[in-house]
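One structure is given here, and the rest of the page talks about it.
And now, chain A:
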Amino acid sequence: MTADGLGGSTEAEAGLVFSCRGASVELPHQHGARHVLDDISLELRRGEILTIVGPSGTGKTTLLRLLGGLTPATRGAVRVNGALIDGPPAGVIIVFQDYSHALLQWRTVGRNVAFGLEGRLPRGEIEERVRDALRLVRLEAHSDDYPWQLSGGMQQRVQIARALALRPAVLLMDEPFAALDAMTKATLQDELLQVREQTGSSVVFVTHDIEEAVYLGDRVAVITGVPGRIKRTVTVDLPKPREQLVTRQLPKFLELRYLLHQAIGHGGHA
Partner candidate 1 sequence: MTGPTLTTRVAKQLRVVRASLPPARGLLPLILLLGIWQLVQSGPSPYFPAPSQWWTATGNLLNREHLVAAFGATTLTFLKGLALAIVFGTLLGVLIGVSKLAARALDPVLEFMRAIPPPVTVPVAALLIGYNGIMKLTVIVLAALWPILLNTTSAVRQIDPLLIDVARSFRLSTTERIRRIILPAVVPALLIGIRIAIPLAIVITLLVEMLTSLPGVGAIMIRSQRNFQSSEVYALLVLVGLFGFVVNDLFAVIEGVIMRRWPPRR
Partner candidate 2 sequence: MRELERLLARINWLGLGTIALAFALWEISLRAGFAQYQNLPTPSAIAIGLVEIMSNGQLLADTSHTLLSVLVGWLAAVAIGVVLGLMLGASPMLRRYSLASIEVLRPMPGIAFAPVALLLFGFSLQMELMVIILPALWPVLIATMGAVMGVHARLFEVGRTFRLSRGEILRKIMLPAALPGVLVGARLSMTLALVLAVVAEMVGNPAGLGYAVVREQQAMRPELVFAYVAAIGALGMILNAALTGAVNLLFPAASGRLREVGA
């Protein structure tokens, strides 16, 4: 299963899926506007996982919504495959943190996963894609269950399957595992890595968990401050495939972790 792409300009040819230049976001507030993000410049390369990490309140979610076309940029430009975005771009799907509110609780798992495809593909193909997506997240057996009958981790996997059914070029994930316990989180992290291997989708993964950011990411961007700014971006040159126990003990892992903690402002260094 490969990801669809959209043809385009030199940026697309250069393998850049997302390119964000000097974007700022101001949101309406009680007494005037609130400056949430300032001068954000980042790129997402084809097939990579870019993790964005930072403390709460720095606008991580707003950044994701900016990339996802839910929130417009007040200044600057956001491009997908070279084209300026205007609303949610095709081939880009957001996976939200609160799965119970993001899933359609009145539809079965199977119908939830089919949600984005209805009316756009013939029925037979929809069924096939739903089956493939559920197989990727290992939930084929639960196609006829209702979301409220499943555990939190399973519901989140349903949401991911729903996104995957569209074979998106980009998955934008907003702290998707934050509401889950540590063991489920670890399982899903590995599942996500596998999914990326099999589908070739690019992923922007927002989290406040530094270790998760290093474990999952090919590159990590640190966002800090109010308004939020990208402090630095680090390349994660850890071996693949990543493994929960082994990778997290590597010296390189610990070094990166330390670096990021510093960048965020822990550890007493400027």
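Everything that follows uses one rule, which is that a contact is a pair of C-beta atoms (placed from the backbone, for glycine too) under 8 Å apart; a residue touches a chain by one contact, two chains touch by 3 or more; residues count from 1.
Quick note on selection: all candidates are chains of the complex that A comes from, given by their letters.
Please read these numbers as outputs of a predicted model, since none were measured by experiment.
> For chain A in this complex, identify the touching candidate from 1 or 2.
2
> So in the complex, the part of chain A that touches candidate 2 is made up of which residues?
68-70, 87-88, 90, 92-94, 96, 98, 101-102, 104-107, 115-116, 118-119, 146, 148, 166
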